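Right after this comes subunit A.
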Amino acid sequence: MRFRRAAGWIVTPAALGLCLIPPVATAFFRFLFPDVPDHLYTRSTMVTLLGQHLALVAISSLPAVIAGIGAGVAVTRRGGEEFLSLVKGAAAIAQTFPPAAVLALAVPALGFGTKPAVFALFLFSIFPVLENTIAGIRSVPPAVLDAAAGMGMGPVVRLLRIELPLAFPVILGGVRTAVVINVGTATLGAIVGAGGLGVPIIAGLVRFNPAFVLHGALVAALLAFVLDRSLRSLETRYGREA
Partner candidate 1 sequence: MNRANRVVQALAGLGVVSLFFPSIVAKANRVVSGDAFPLWDLSPLFAALLLVAWVLLAVSVAGRTGPRVPAWIAIGLTLLHLLIIHMAPGWLDALGVTYSRISLGPHMWIGLFSVAFVLLDLQTRVRNRLFFLMVAAAIVTFAFSPAVQFLSTYLEFLGKRDRFLYEMGRHLMLLGWSVGTATVVGVGIGIGAWRRPILESPLFAFVNGVQTIPSLALFGLLIAPLAFLSMRFPVLRQWGLRGIGFTPAYIALTLYALLPIARNTYLGFAGVDPAVADAARGMGMDTKALFLQIYVPLATPVVLTGIRVAVVQAVGNVVVAALIGAGGLGSFVFQGLGQNAPDLIMLGVLPVLAMAILLDRFFAVIIPLLSPKGIPVQP
Partner candidate 2 sequence: MIELTNVRKEYGETLAVEDLSLRIPTGTLCVLIGPSGCGKTTTLRMINRLVEPTSGSIRLDGSPVETRDVNELRRNIGYVIQQVGLFPHMTVSQNVATVPRLLKWDKKSTAARVNELLDLVGLDPGEYGEKYPSQLSGGEAQRIGVARALAADPQIVLMDEPFGAVDPLTRDILQSEFIKIQRKLKKTVVFVTHDIDEAIRMADTVVVMQEGRIVQADSPEDLLARPATSFVRDFVGADRALKRLARFAVADIMVPAEGLGVDLEATEIASEYRFPWVVDEDGRFVGWVDTDAVSAGTTVGEALHRVVAAEFCLREEGSVKDALSRMIHEGVQSLPVADGDGRLTGSVTLAAIQEFSTRGTAL
């Protein structure tokens, strides 16, 4: 079991690295698809595209996490409980929206480029964080909160010292879900001109070049894996401490 886990930590980044080194990648794709004219997407390097992709994910996820946790906390306070069912209803409806649709709808409003992509990604990643924040806070045993109040902890202190730390693993799970969805939706960002790893995939689809497609797809998939894995291990580490 430990061997498998160590293998995962070595293999995935290694594969990622190989994809990013041009000569290695070229050789690999030449081997797979000898008949294709170009083996490497040359408009920009993979590293650049990877950077763009990560930037998209980071810029949209960070505010989404803050907003999601903030809204989740607000709705679980005594003053905000009325909004809970509305927020849950909104979240349920939002989950049925396909990411591609939201991305497409953002364009008429915000034009092409990174703006609609970031906006759509932001909107999308709020909901998993929000839902998990609500679930995590609600899973804190009321007896614990009662004891804390009894010991003289005010509501803000209770939130920061008790509720959030105990809810943290669950919230982190929501963040992980949001980030993984973001990495996926960000690949579509290429369609609206936001760059990222979707660019070589689309280029490959348009020009019938499977090498481009595979290259972009591999890096995107590996990126998703690495992020998912690291966040999962963070989750288990905090879960154990809690």
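How were these picked? Simply put, all candidates are chains of the complex that A comes from, given by their letters.
Convention: contacts are C-beta pairs under 8 Å (C-beta built on N, C-alpha and C of every residue); 3 or more make two chains touch, one makes a residue touch a chain; residues count from 1.
Remember, predicted model here, so these are calculated numbers, not experimental data.
Touch, as defined above, links subunit A to just one of 1 or 2 in this complex, and that is 1.
Considering their complex, residues 32-33, 82-83, 85-86, 89-90, 93, 95-101, 104-105, 107-108, 180, 183-188, 191-192, 197-198, 201-202, 204-205, 210-211, 213-214, 216-218, 220-221, 224-225, 228 of subunit A touch candidate 1.
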